[in-house]
Structures are given as C-alpha cells and as structure tokens.
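The complex appears here minus one protein chain, its other protein chains still in place.
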Amino acid sequence: MTTTTGPHPTRRLILQGAVSVALIGLGNLPFAASPARAAANDKYPEEAFKQKSEADAIKALYGRNAEPSDKVKLDAPEIAENGGVVPVSVTTTLDKVSSISFFVAENPYALAASYKFAEGTIPAVANRLKMAKSTKLVAIVEADGKLYSATKDVKVTVGGCGG
Amino acid sequence: MASSIRVRANANGDITEVQALIQHPMDTGLVKNPNGELIPAHYIQELKFECNGKDVFVANWGTAVSKDPYVKFSFKGAKKGDELKISWTDNKGGSDTTTAKIA
Amino acid sequence: MKRTLAFAMLLALGLVAQARAATEADYKAAYAAAEAAAKEAASLRHQWTTTVSTLAAAKKAADGGDFDRATAAAKEAEALAKASIFQATSEKEAWKAMEIR
Partner (left out) sequence: MKTRLSLLLGSVSAALVAFALTSPHVVAADKIDPVTDAKAFQNFFFQKFPNVKHEDFVNGPYSMNEDMKRQWQEKEEFPPYEFALDAGKEMFSTPFKNGKTYADCFPNGGIGIRQNYPYFDTKEGKVVTLELALNRCREANGEAPYSYVKDEMASLTAYMAFTSRGKPMDIKIPDDPRALAAFENGKRYFYTRRGQMNFSCAGCHVQSPGERIRAETLAPALGIVNAMPIYRSEWSGMGTTSRRFVTCNSQTRAVPLEPQADEYRDVEYFLSYVANGLPISGPGARP
C-alpha cells in the first residue's frame, strides 16, 4: 500500500477507516454502488456512447469533469501501426478505482470503451481501439468518486502507396 | 461451432491475469460494402467476466473497439482451478458465453 | 525560358484549331486507338489500373453524349496505355540495373 504522505496523515487514515467501514457494510454488493463511489450506472450507458464530442461524452457518462493526474499512466503508440487496431492500455496507482473509460476525440463518437471494476480487480486494462484519424486520446479513471485523466496524441495515417 | 471467445486466465499468487479475444465483426455502421450499401452497425455492447458468482469485470463497448476485440485485465481473490464465466451481448441481441478454468 | 514560352504558344494554337465540338466519329476513332493500345499493354502483362479506369470513363461520357469529354478521356487512356507499353519494353533490360549482384 502506498505510504500516505498527505499533510494530515492521521485525518486521512480516519477517513479511509470510515470509508472502508461503510464498504464492509455493502460487502456483498458486487459493486460498491454507494453514492461515495458513483460508478457509472450498471446498465449500458447508451447516451454516453451517442455523444459526438469528448466533452459531451464525459458529461453524459460521469456528469462532471476530470482533472489531469500523473497517477494515471496511459500507454498508446505515437504512430499507430494501423488505425483499425491501436493497442491502448491504462494502469494507475490510484486506489478504489470503480471505472476506467477511453475517449478518442476525433472519432465520430468519442466514447470508445468504458470498463467497470469490482472490489479486488486491479485498476488496469489493455484493449485495441479504432481511431479514424490522428487524434487526442483521453483515458479517465474514476477513483473514490473523483475523476482523473491522462491524455496522449496518436498519429494515424493510411499506409501503402495508394493504388 | 467453437465458441467465439478465446480466453486465457493464469493465476500467479493471488493475482489472476485474464486475456480474452472474441471473434466479432464490430461493424461501426459507417462503412460501405463493395457495392456501396452501408453495413449496419453490429458491435458487442457488454462483455462480462464472472468468477465465484461475482462480476469481477464488465466492459461496455462502443463502435470504436477493434474487430475481433481483445481485452486484458487482472483481479485478486481467485485461485487455480476456479471457474471464470465470460459472456457478451451485442446491439443486435446476439450473444455468446463460455467458461474457462484458471490455470 | 524562351523555349517554354514558344511551346506554350504552340499548344494554345493547337487547342484553338480544334475548338469545334468533338463528334461521335472523333470519339470512336480515339476510343478504338486507346483500346488497341490497352490490349497490347495487357498482352505484355503490364496494364495500368488507370488505363482501365480512364477507358471506362471515356465510354461512360460517350454514353452520356458528352463526346468532348469522352474523346479527351479516350486520348488520355491511349497515352497511359502507350506509356505502360514503353515501361514493359524498356524494363526488359533495365531491371538488371537494380539486381543485387
């Protein structure tokens, strides 16, 4: 467990204690759906997947904005080998992560994928996404009710000499 | 017909690493076929991984997930021999499910 | 510079001379020549995809009655076919220059 180096370590510990107590109460629920961890609701986020822009998609999915954080490590190629199959992965040192989502800004619909994490599932995921053209790629991690993001630019062009 | 889901689950210590590759066209609905008609959208919307009766990981996918989608994640709390149940449903109501023993 | 200027003048004159609309006969002659060249290129197994598409465009324009465009496209197809024939014949020996020895 990362050592807590915050200004008021004791207050943090108490806080964590309180939160975990609350969690135990909800232990049997696969998803700690308590308000403190407003994970994306369980059913398929139809609305969010319909949004064109990345900002609207984030709002539709989470309802609030994320703050960039270096605790979210987003890995994607600088030049995509092929726009149809771009390996993208995220790992994070944040804890109590309830969901991780990927947004491809330049795609017709920004939200590409959203993953829900249960208790005990390691907050990391790798997948292969499609990117229409060179684009900004945003990964958002929802941890302990707050949103953290990481961004990377991926170059995408057609291959071959054209035909 | 062999299942459309290929999965590998290996446990080392308390952490089980899961990789899945699913055979599915993942059509976006924006692509035309050779004689110019739009191929209708056909993509997996939800992919669920259950172990010991608990959903350990759920993926909600849009049209931007690659064809023959692949996903990798790990989770704690399972051991060798436990059964992992994987199931997906797509936007046309298609679905498939399979189980795999954790190696 | 002087030479290119003269060349441009000549070209302009040429265009003015055949300003009258191309007739179906012009198109048919141009298309026949293009088709013959394309056949030869195919027999040499050196046909270009652009020859085929330009020839098709010529035919389509002719079917639509636009003989100006059809004749121009047929002439272009012929030029492409001839270029691919030249490529085939010159490469018969030229390829050796690239060979790893």
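By letter and in written order, the chains are A, B and C; residue numbering begins at 1 in each of them.
The rule we apply is simple: a residue touches a chain if its C-beta (ideal position, glycine included) is under 8 Å from a C-beta of that chain, and two chains touch if they have at least 3 such contacts.
Predicted model only: the values in this text are computed from it and were never measured.
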I'd like to know which visible chains would be in contact with the absent chain if the whole complex were considered. A, B, C
Logged for subunit B, residues touching the omitted partner chain are 2, 6, 8, 19, 21, 23, 66-68, 70, 72
On subunit A, the omitted chain is touched by residues 77-82, 84-85, 87, 155-163
For the chain that got dropped from the picture, name the residues of subunit C it touches. 42, 45-52, 80, 83-84, 87, 91, 94-96, 98-101
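The rule is simple: only the chains that are shown with their structure count from here on.
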Subunit A and subunit C have mean C-alpha positions lying a whole-number Å distance apart equal to 57
Between subunit B and subunit C, what's the gap in Å when you average each chain's C-alpha atoms? 54
Sites on subunit A touched by subunit B in the complex: 30-31, 40, 44-45, 49, 84-86, 89, 104, 107-109, 111-118, 120-122, 124-131
Please output the residues of subunit B touching subunit A within their complex, sorted ascending. 15, 28, 30, 45-46, 54-67, 69-77
